[in-house]
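Could you have a look at this structure, given as structure tokens, before my questions?
Here the complex is missing one protein chain, while the rest keep their positions.
Chain IDs A and B follow the sequence of writing; residue 1 opens each chain.
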Amino acid sequence: MMSPLPGRPAPRVAKSESPPKRTEDREHTESAIVIPRRSFLAALGLTVGTLAVGFETLAPAEARAATAAGGPVIAPQLPKGDGGTTPNVFVHIAPDGTVSIVCHRSEMGQGIRSSLPVLIADELGADMAKVKIIQGDADEIYGDQNTDGSHSVRGEGYDGARKAGAAARMMLIAAAAKKWNVAASACEARDHAVVLRSSSSSARSLGFGELAVLAAKLPPPKPKDIVLRPKSELRRAGGPLPLLDGPDIVTGRAIYGADMRLPGMLTAVVARPPVVGGKVERYDAARAKAIAGVKRIVDMPALPSGPPKFHPLGGVAVVADNTWAAMRGRDALDITWTAGDNGSYDSARYRDALLASVRAPGNPVRKVGDVDGALAKAARKVEAEYHVPHLSQAPMEPPAAVARVDANGCEVWACSQDPQTARKEVASALGIDEKRVTIHVTFLGGGFGRKSKPDFIVEAALVARAAGVPVRLVWTREDDVRHGYFHSTCTQRIAAGLDERGKVVGWLHRTAFPSIESTFAPDKTFGGDGELAQGVLDWPLAIPNVRAEVCEARAHVRIGWMRSVHNINHAFAISSFIDEIAHARGQDPREVLLEVIGPPRIMGLKELGAAKVRNYGASLEEHPVDAGRLRRVVERVTEMANWAGYQNARKGAKTAATERAFGLAAHRSFLTYVAVVAAVTKDAAGKIRVDEAWMAADAGTILNPDRVKSQLEGAFVFGMSVALHGAITARAGAVEQSNFRDYPVTRIGEVPRNIHVELIANDGLPGGVGEPGVPPVAPAITNAVFALTGKRVRELPLARAGLVT
Amino acid sequence: MTELIVRVNGTEQKLDVDPEMPLLWALRDVIGLTGTKYGCGQALCGACVVHLNGEVVRSCVTPVSRAAGGSVVTIEGLSPDGNHPLQRAWVELGVPQCGFCQAGQIMTAAALLAKKPRPTDAEIDESLAGNLCRCGTYPRIRAAVRKAAGNASGA
Partner (left out) sequence: MIPKWLHLVAICSLAQAAAVLPACGGPAQETAATAPVALAAPPADGLRPPEAFAGISDPSERSRALFSEMSRVMLHPRCVNCHPSGDSPHQRDAMTLHDPPVTRGPADQGVVGMECTSCHQDKNLALARVPGAPKWHLAPKIMAWEGRSAAALCEQVKDPARNGGKNLRQIVEHAAHDPLVAWGWAPGAGRTPVPGSQAKFGALAAAWVEAGAACPKEEARR
């Protein structure tokens, strides 16, 4: 896979393994069982092909048949021919005892490599010191590899990992039982060995390595026969788990997208049209070619008309000996662009259009009772309009990929959240069979949704083919900010009717945003079901008359998903609005929030008033809308923050209460419930400072509590950026921002000294963890700003209102 | 092209490059030390921080000519075995998430501790103000710097 560079040791790729050979064995990996992908895309109802879910099948039918006949499981990345045992595509035990475990999801900071493999190891009974983690290449045999939608542990991840480990355990136990001539039930696997349960003699202990050789001849258990340990026997899962890649990260050894080096590799950067759908009219490369180190200029195919999908945007690539020469070369290109249809896109006018859209009726998507009647009869009305701009994921590592195209096909190393889609797209772009495309997944320097779109990987493959040598294609920060798949900008209008006692009796919510579906299909000018299921359809409202409507909005930039996606927009509006109702009533926002959520109860489709709720790819039976769980996180977080003490101080109208104020927000997303209290103060210049934060999260069963805590802490900081700083705007179709100077993000000095995080312990099914911390953060902050200043911010970011340094 | 001599992590490197080439690219592309990262190219994010003659520089904007005859230390050379107190504290406290910014964070913090062995919380924030982290590891970065400084509770 990787030839060492002359004169230097081979760069150490973090425990990654060689790609499979291109042999006819590949035929056997066609999926035999078709199970709908429980991915975010599938939850949106977008068809991207059906795949075998690796954990559930553990191996496709042909592979299992081959195994039953005594042949080996076809596991593309696990060691072969060493005499060891391969129970399934995820686990191999070698004769020396080394256990290789495939991590089939991308590592982008959520600690997945330190989590799922440990669960497998726990179920197996392995000693982590003898476990090697292998990053999964793009291969349908692993099932769904799309790392987004906070679904690596929830759904099939948790149980699937356990089954993979259990299958391995059962084989090793079977081998030991056979050798000792005892029943399997008399044996147990722990500490990297199988022992006889009642024995104190070391003669009745066999190491995994020895057993691997014996087990190699046994067939793996059938999926239906797999037996999991009692949960209490999982030794590490749920407890403190070390960050396994920590040592590599802190010594600079971890390999990210742009770190991969191949002999003869050149580096490319691309000058892309400033406007989506724009084209090169003409260009002069004379000055660029004259720059030392520039090797060639490559024309990129223009973006085809229609939905942008994952097609590259077009433009001109400069290929050079090194990144600096490529950047200088690009800077020296003299290009005249045409703008195309999106050339008139102007964010200020678009915002007006969104506002007009929500001021008129839209398509109803949620309906309970008679909202129009309730509003007409209401003793009092509260109305507000909210706006969130486009945002950029801005991962610290801009997109980058290394590609090599030759007679065998194409091999890629990339920081991809979705290697299988990358593989499809590269194959399609090159016009070759997918089987001839290999995608290796490096570490990702942040994803947040940007890197599930493989446009940058396709670019690398195309330029590599044109160049005839391996090419590393890198995006500069300017490229990343200007040419992204942006978070949807959104305007919402909520109108509530209150009765004489102030109780909310009617609630009309309208939302307008350019749909993600517009990226994939034409004429998608309304938010889709999956998007509305993010905070519009599934918000538990104890209100007798509810209607939600989706209003029209056309897309003029590429829309993508950013960490928690439409929940950011909908949580901002709903949590702000509930706070506005509270203040209109002169009441404690906590009381009003709990009143609006209502009593603990499960809300089915009827109570929600929705025909269908995508529910993040999960069934509503398994993961219902549970008002009790939302209440509980509100109760816990306000307890943590001593909300009652704060409210009492405010009632006393002492100055202290107006020097520091609290804001509260809560939201359900990705099947997890999170509530946030933010405390804000003002500095000497009158600028808002976030002084302290509390977060309570109910995510069901937790696999790696420390990673979950760090994800929530990080989500708070990420949410601060949403609240305080960034906006992506366009003028004449082109994005106006370019780098961190005009798209600022949170810096260390702004972060509170204490972000208190508590996980509500329970045995429920795992919910998502990577994203749910984000949505309640911005409204908690803006609610606090109102309590502090009397100024209600309905448009993000706060910087726009001059409230931020 | 002139040949520039720069000592990098203790090894003399002869660089036959454009003297205006930022040090970052000499390190990453020419020498092959990829631990130092590109995050912005405009000295706004700190992912590219290395030590030049004992001081922090943002290598994405530092021409390699400025390092000529000098000594550069990158994350790979901060310690022979990953045992710098900051590296140890970073691992113990589970500081990194995606890890991309962490080399720059550690190198800046290392320069701080070399000059101020017991920095206050405010000093930590001021010195690290130029190091961005999108994953939001800041609370743990602060804790790890305090831990490495032997000052767990902060001043």
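Definition applied: a contact is a pair of C-beta atoms (placed from the backbone, for glycine too) under 8 Å apart; a residue touches a chain by one contact, two chains touch by 3 or more.
Keep in mind the model is a prediction, meaning the values are calculated, not measured.
Although one chain is not drawn, the whole complex shows that of A:P223, A:G749 or A:G764 it is A:G749 that touches it. Shown as candidates are B:L44, B:C101 or B:A149; the residue that touches the absent chain is B:L44. Set against the missing chain, the residues A:R253, A:H311 or A:R328 yield one that touches it, A:R328. For chain A, the residues touching the absent chain in the complete assembly are 327-328, 331, 741, 744, 747, 749, 802, 805. Where chain B meets the chain that is not shown, the touching residues are 20, 22, 41-44, 46, 49, 55-58, 60-63, 66, 108-109, 111-112, 115-116, 123, 126-130.
In the analysis below, only the chains that are shown with their structure count from here on.
In this assembly, the C-alpha centroid of chain A lies 28 Å from the C-alpha centroid of chain B. Against chain A, the residues of chain B that register as touching in their complex are 1, 17-18, 21-22, 25, 28-30, 32-42, 44-45, 47, 74-76, 78-79, 82, 86-87, 90-91, 94-103, 106, 121, 124-126, 128-129, 131-142.
Residues 5, 8, 11, 107-111, 242-243, 245-247, 249-256, 258-259, 261, 267, 292-293, 321-325, 327, 394-398, 443-448, 474, 476-478, 706-707, 710-711, 713-718, 739-741, 745-749, 751, 753-755 of chain A are the ones that touch chain B when the two sit in their complex.
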